[in-house]
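One structure is given below, represented as structure tokens, and several questions about it will come after.
One chain of protein is taken out of this complex; the other chains stay put.
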Amino acid sequence: MPDEFSQRAAELIEAGRFLYQHGWVPATSGNFSARLSNGNLAITVSGRHKGRLTPDDIMLVDSAGKPLDDKRPSAEIQLHVQIYRRYEHIHAVLHPHSVNATLLSRLHSHCLVLQDYELLKAFAGIGSHECQVTVPVFANDQDISRLAAEVEKYMNDSHEPIFGYLIAGHGFYTWGRDVEETLRHIEAFEFLFECEMRLHGVISP
Amino acid sequence: MPDEFSQRAAELIEAGRFLYQHGWVPATSGNFSARLSNGNLAITVSGRHKGRLTPDDIMLVDSAGKPLDDKRPSAEIQLHVQIYRRYEHIHAVLHPHSVNATLLSRLHSHCLVLQDYELLKAFAGIGSHECQVTVPVFANDQDISRLAAEVEKYMNDSHEPIFGYLIAGHGFYTWGRDVEETLRHIEAFEFLFECEMRLHGVISP
Amino acid sequence: MPDEFSQRAAELIEAGRFLYQHGWVPATSGNFSARLSNGNLAITVSGRHKGRLTPDDIMLVDSAGKPLDDKRPSAEIQLHVQIYRRYEHIHAVLHPHSVNATLLSRLHSHCLVLQDYELLKAFAGIGSHECQVTVPVFANDQDISRLAAEVEKYMNDSHEPIFGYLIAGHGFYTWGRDVEETLRHIEAFEFLFECEMRLHGVISP
Partner (left out) sequence: MPDEFSQRAAELIEAGRFLYQHGWVPATSGNFSARLSNGNLAITVSGRHKGRLTPDDIMLVDSAGKPLDDKRPSAEIQLHVQIYRRYEHIHAVLHPHSVNATLLSRLHSHCLVLQDYELLKAFAGIGSHECQVTVPVFANDQDISRLAAEVEKYMNDSHEPIFGYLIAGHGFYTWGRDVEETLRHIEAFEFLFECEMRLHGVISP
């Protein structure tokens, strides 16, 4: 019977294959993590191709993002740590890098508002299409700690739940109770991003 | 030799895999049913992922939609029941949730009219491209009985045959003599929806 | 060793699978044929699903299109016969039914002119991008003999070679020395149709 780390690693490997087949993590972009019951994280090693991950491409870090083996984690690890610190019930954070997310982040400078879509019900806790889901857009920044602080500040100031955020020119982050729920969120976001991009300039929101 | 319920369930499972591969039932959206010869329905259980259905994800309900086992059917079961009650020769109802159907339902507030397409001949009983096929658009509603009554009222008032309808922001419903014919209708609708979306704003109908 | 009919039938079956995977023969649309050395034709039976053809879905007709077994050929058989009669070196005719072909046939009422594309060199006999390839557009017609006469008349009047034609709202026809060359022509046409559609309204030709 595989241990908890190996199970989560296998889920992240399979998630990478799925996301790559959809074109959502091209050219080594993207990074993925899952939280173990002791608070440590399984996370993708820096620079690996996400469509062809092997167990060697997943490493162990502590809850602050400090490596517990001799590999180097994804540069954006502090964005994962920020989410886990804030939301106790979250056990997976996935960062895909799709064309639609990239395009929307260049067309909306502050946020994207999704409404009147039945598929909003795919987000944990949403029960009707008659609601608004805000997706904030953050400026891209190679200083990831500073970017993580921006995200934290936004979440402190906002009073509505969010299910993911965009980084300008850089894909999006989403999270969930486990890898499976997080993948459902990605499928929903990608569908809605595609709708929004194709409606852009056609109807006003 | 499998019984009738198991045969229909196998067809719905395979339909789910097919529709999911095309991106038409993302993130647990969509629902499917088939009518048995005794009038009972095989229908997808609520909230399951339509691309990875197993026999356990298909349940039995009576002709009014009342569960005959201890599972919970798709919330939209009354839309299936309305079609079966109205059309004796119909034995399958499929509800995919595609990007093109969603977009068209936001661009057309009452109906979409399809004409001059050879592929209209894919709909049962149509023999020439020189005809009009109307696809009504209904407002989305979390009260499914009320929505089913809207559909019934439209069908009572209209004098032309329809092969499917859109629900705003929520995909479309189509039906057929069996699962195979219904899948042919879906392929035809998706092709025509793609054409209409890409012609939108380019030529006037 | 399979006979000539069986070999050609196997090629048409494989072509159907290939074209269907690309979405170019949805919902039983399209039809395919190959000419045998004795002048008879192997052609798809009417109404079959082109992505799931079996040997039973390919039948034998004579050079005028008269069935030599008890099946019913594709309704558009006279369009195949017209091409074989006219061009002695042609041994395959394929009719896919793609979104891009359908859209272009509604945007261009007489013809589409392709130029300045390196990929024009994929057409048999073209050696440079510095040329024009005209793709005529014919009005759709359920009277196939009349439509075949229109095509014949166009070819009699025109002095430039053509490699395929569009039927309004109804896909396109192309042909070649054998099935393999005809598939290369389809790949080239589909690529060029996609380019033309996406440039439509963006640059003037």
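Here the chain labels run A, B and C in written order, and each chain numbers its own residues starting at 1.
Everything below uses one rule, namely that a residue touches a chain if its C-beta (ideal position, glycine included) is under 8 Å from a C-beta of that chain, and two chains touch if they have at least 3 such contacts.
The model shown is predicted, which means the values in this text are computed figures rather than measured ones.
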Where does the absent chain make contact, in terms of the chains shown?
A, C
Among A:Ala10, A:Leu103 or A:Leu199, the residue in touch with the chain that has been omitted:
A:Leu103
May I ask which residue of A:Pro2, A:Gly125 or A:Gly201 touches the chain that does not appear here?
A:Gly201
Touch residues of subunit C, complete complex, unshown partner
116-119, 122, 127-130, 184-185, 187-188, 190-191, 194-195, 198-199, 202-203
Could I get the residues of subunit A that touch the absent chain, sorted low to high?
23, 26-29, 49, 97, 99, 102-103, 106-107, 140, 142, 167-171, 197, 200-201
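The criterion applied here is as follows: only the chains that are shown with their structure count from here on.
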Connecting every touching chain pair, does the picture come out as line, ring, star, complete or other?
line
Give me the C-alpha superposition rotation for subunit B onto subunit C, in degrees, nearest 5.
90
Among all chains, which one's averaged Cα position is nearest the averaged Cα position of every protein chain shown?
B
Rounded to the nearest Å, the gap separating the Cα centres of subunit B and subunit C is 32
Listing for subunit A: what residues touch at least two other chains?
none
